[in-house]
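Missing here is one protein chain; the remaining ones are kept as they sit in the complex.
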Amino acid sequence: MEIRRYTFIALIIIVLIGVVVVVGKSEVSPGVIIVSMIATTIAVATPLTLGALTGVFCERAGVVNIGIEGMMLASAFFGWFGAIYMNTILKMGAFPSLIIGVIIAVITGGLLGLLHAVLSVTFKVDQIIGGTVINLLAVGISGFLNRQLFFEKGSIFGGQVPHAPGVLPRLHIPLLGDIPVVGTVFEQQPITIAAILLVIITHYVLFYTRWGLRTRAVGEHPRAADTVGINVYRMRYLNVIIGGLIAGLAGAYFTLESVPSFEPLMTNGRGFIALAAMIFGNWSPFGSWAAALVFGAASALQINLQFFRELIPPQWAFFQSSAVVGMVPYILTMLIMTGIIGKTRAPAADGIPYEK
Amino acid sequence: MYKKLYVIVAVLMLATMLLSACAPAAEEKTDCSKAETFCVGLVTDVGKIDDKSFNQSTWEGVKQAESELGAVVQYIETTDSKDYDKNIATFADEKYDVIVTVGFALGEATIAAAKAYPDIKFIGVDQSQSEVIPNLAGLVFPEDKAGFLVGALAAQMSETGKIGAVCGTDAVPAVWRFGEGYRAGAAYIDPAVEVNVVYHSDVGFDKTFTDPEWGKTTAISMIDKGVDVVFGAGGKTGNGALAGAAEKGVFAIGVDSDQYFTVPEAQKVLLSSAMKMLTPGTLELIKMAKEGSFPGGDYLGLAGYAPYHDVESQVPADVKAKMEEIDKALADGSLETGVAPVKPGG
Partner (left out) sequence: MDKSEPQVKEEKPNAFIRIVKQVGNALLVPLLAVITAMIVGGLVIAGAKGDPFAAYAGLFEGAFGTLRALSETTVWATPYIFAGLAVALAFKGGLFNIGAEGQLALGAVASAWVGYRLPELLGTTIPGAIHLPLTVGAGMLAGAIWGAIPGWLKAKTGAHEVINTIMMNYIALNLVSYLLNGPMKDPDPLNVIARTPLISEGAQIPVIFSKYRFHWGFILALVVAFLVWWLLWKTTLGFEIRTAGSNPDAGKYAGINVSRTIVLTMTLSGMLAGLAGAIEVTALNYRHELGFSQGYGFDAIAIALLGKSHPFGAVVGAILFGAMRNGATRMQFLTQIPVDVISVIQALILLFVAADAIVRFIYRIRAPREQVVLTRGWGK
C-alpha cells in the first residue's frame, strides 16, 4: 500500500516535469528544464516539509497544531530582526549574525510551541484555539514590531532599514555536487539540507526509538500510556516544543535563507499548506515530505508554464492566464487526495486534552 | 449573588480605564481648521505605508513637505477597500488642507471626495483623470517609457538573447505598463530577443507585491533557462527577483526608485532601475497646493532610468549612447512605446 502511494506520487512529479519539458522543449533543452524544475520543487517544498514535520511531532503526541503558520511567521520576523541587530548594531559580521538569527528563530518557534503546550496540555484549552491564538498573535506582533522598530517613530535604526546580512550560503557537497549538470541540484543551502535530514531523523525517531514509541502511545492511547508509567503531559510538552523548534527553522528559511528581508504576512498561508501536506502524508514524515514535493512540483509547473506562455498551443489558451495556472497546484492536491490517498487516519487521541 | 459584585467591579474598571484614557488624548491634537496650519494627510491603498514601493515613496514626498513647508502630516492605512471613503473623510472632517490618496484603486473614492469637499486639495497618485476637477490632481507616470528604456538596456546587455521580468499582478495598470514597456523596448532593439514576463496574478491583491520568496524562485527558474537580465517590477516580490539575480550573478534591473539604495544585496549586479519620481512629484504638487497654483486634472510625473552605479564599467559606451538617444526620442515624442495604458480585457 505504502509503496503504491509513493510510486504514484513519484509518477505525478514526473508527469508535472514532463508537461513542462513537452511545452518548453523547442526553446530550452530538456535537461536544463528538468534541473530547473527540480530546483524550484525543492525550494518550494522546504518550508512546507519543515512545517509538516512540526505537525507530525505535535499530532503524533496527540496535540493538534494549526498554529504552524503563526510559528513560522513570528520566527521569520524575530530571526531576521536578530540577524540585523547583530549585524548592524553589534557589528558581528554577516555569517555569525545569520547563525545567531537562525538560533533566535528556532528559539522563537520553541517558545510558541511552549505556549501552545501550556494552553492545550496544562490548561486543556481547545487545541484549535491555541493554534488560532498563535496565528493571530504572530500576525500582530510581527507586523506591529516590524513597523515600530523599523519605521519612523521609535525606530531603533533611525528610520532606515539597515543592511541585512544576506542569506545563508550554498553548501557544496563533495562527490554528489561534482556530477555535471545534475550536480547543481545537490548544491543547496543549509536549511534545505536540514529539512531533508530532519525527515529521515524524524522517521527514525518516531518508529525506531523508545521516545517515538512513547510519543505515539500518548497520541494513540494516553490512558494506557499513563498506566504503564509514561508521563503523558511531559511527552506532549516536549513533542510540541520540538515541533515549535522545527517551525522556527522553517521561519528562518523565509528571511535568512530565501530572501534577506521580512514582509508582514510573508509566510502567505504556507503554514496551512504544510498542515495539509501532513494530513495528506498520513501523519508520517516521508508521506509529508512526498506531499510537500508534489506541491513544490505543481508550483514549479505554474511558474514554468508562465515562462513558456507563448509556447502553449492555442487550443490550451485558457492556461495562458496566470490565475488559471495558479489553481493547478491546489486542484491537483485535491484530486490526488480524494482519488488516491482517500481516507487518512489521525492519531486516535489527536486533539483531545488528557485528564489524569 | 456575590458574582454580581464582580460584574459591577468589572464594569467600573472598564469605565475608569476609558475615562482616564479619554482625558489626555484630546489636547494634543493640532487644529487643521486654522488658516496658518497646513495639514497634509495620506491614505494608502490596501498596501502598507512601509512597502518600500509606491505608498512609501509618496509618503516620503509628504514627509519632505513636513520638513520643507512645515506641514503637519499624518497617514491612514487602509485595510479593506470598502473603507476608502471613510478614511478620506477622516482627514476631510478634520479640515486637512491637502489629502493624498495612493493607488489607482482609490480613484473613484478620491473623485467623489474632491466633489464633496471643494475647499480641500486632493492628489491622486497613479489616478488618471478623465474630467478636470479643479481641486484634484492625478499624479500619473509614463511607466511604459521607463519600462521601454530598461527593456532596451536589457536587450543590449544580454549575451544569451533571453531576458526576463518578474512582476506583480498585471491587474495593476502601472505594473502592466512597466512589464509591457519592457517587452516593447527589447523588441525595439532586436525583435529576436526572447522576453519572458511573468506576472504574480495567482495570489490576492494584498500578497502580490509582498511575496519576495516567489519572486526569487521565479527569477532563479528563469536564470536556469538562460535568462541573463532580470527586471523585478512589483514591490517586494520584485525585490526578491533582484536578490535571485544577485545570487546567480546575472544583471538585475529595479523599479520605481533607484533600487541601488533599497536592495543593497543586489548592488553589484544592479544595471539600472525603471524609475517613476513619486517623491518629488508628490512634493511638487503639495507645494503648488500651498502656493495656490494647484493644477486640476492629470499631472504628469517624470519617469526614467537610474544610473549604472557599480556596473558602470561593464556597460559599453555605444550602449550608453543608444540609451540617451532612446530617452530623448521618448521625451520629444518621436518614439512611442505602443503600449496600451491598461491591459486589454478578455
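First chain written, first letter: the chains are A and B, and each begins at residue 1.
The criterion applied here is as follows: a contact is a pair of C-beta atoms (placed from the backbone, for glycine too) under 8 Å apart; a residue touches a chain by one contact, two chains touch by 3 or more.
If you're wondering where the values come from, they're calculated on a predicted model, not measured in any experiment.
Undergrad: Any idea which chains on screen the missing one touches?
TA: Result: the unshown chain touches A, B.
Undergrad: Determine which one of B:F54, B:F104, B:Y188 or B:F231 touches the chain that has been left out.
TA: Residue touching the absent chain, from the options given: B:F104.
Undergrad: Which residue, A:T54, A:T108 or A:Q127, contacts the hidden chain when the whole complex is considered?
TA: A:Q127
Undergrad: So one chain is hidden, and I want to know which residue out of B:K34, B:K86, B:K268 or B:K328 touches that hidden chain in the complete assembly.
TA: B:K86
Undergrad: Since one chain has been left out of the picture, which residues of chain B touch it in the full complex?
TA: Counting only chain B, the missing chain is touched by 3-4, 6-7, 10-11, 13-14, 17-18, 20-22, 24-25, 28-29, 45-46, 74-77, 79-83, 86-87, 90, 104-105, 107, 128, 130, 169-171, 173, 201-206, 342-343, 345-346.
Undergrad: Name every residue on chain A in touch with the hidden partner chain.
TA: Interface with the chain not displayed, on the chain A side: 59, 64, 119, 123-130, 132-137, 139-145, 147-149, 152-154, 264, 269, 272-273, 275-276, 279-280, 321, 323-324, 326-327, 329-331, 333-334, 337-339, 341-344, 346, 350-352.
Here, only the chains that are shown with their structure count from here on.
Undergrad: Measure off the straight-line distance from the CA centroid of chain A to the CA centroid of chain B, and report it in whole Å.
TA: The mean C-alpha positions of chain A and chain B differ by 32 Å.
Undergrad: Spell out the residues on chain B that touch chain A in their complex, using ranges where they run on.
TA: Chain B residues touching chain A: 48-50, 52, 164, 170, 194, 196, 198-203, 206-207, 210-213, 215-218, 220-222, 224-226, 236, 239-240, 243, 247, 264-265.
Undergrad: Quick one: which bits of chain A touch chain B in the complex? Just the residue numbers, please.
TA: 24, 27-28, 32-33, 35-36, 39-40, 43-44, 146-147, 150-151, 161, 163-164, 166-167, 254, 258-261, 263-266, 268, 299-300, 302-304, 306-307, 321-323, 325-327
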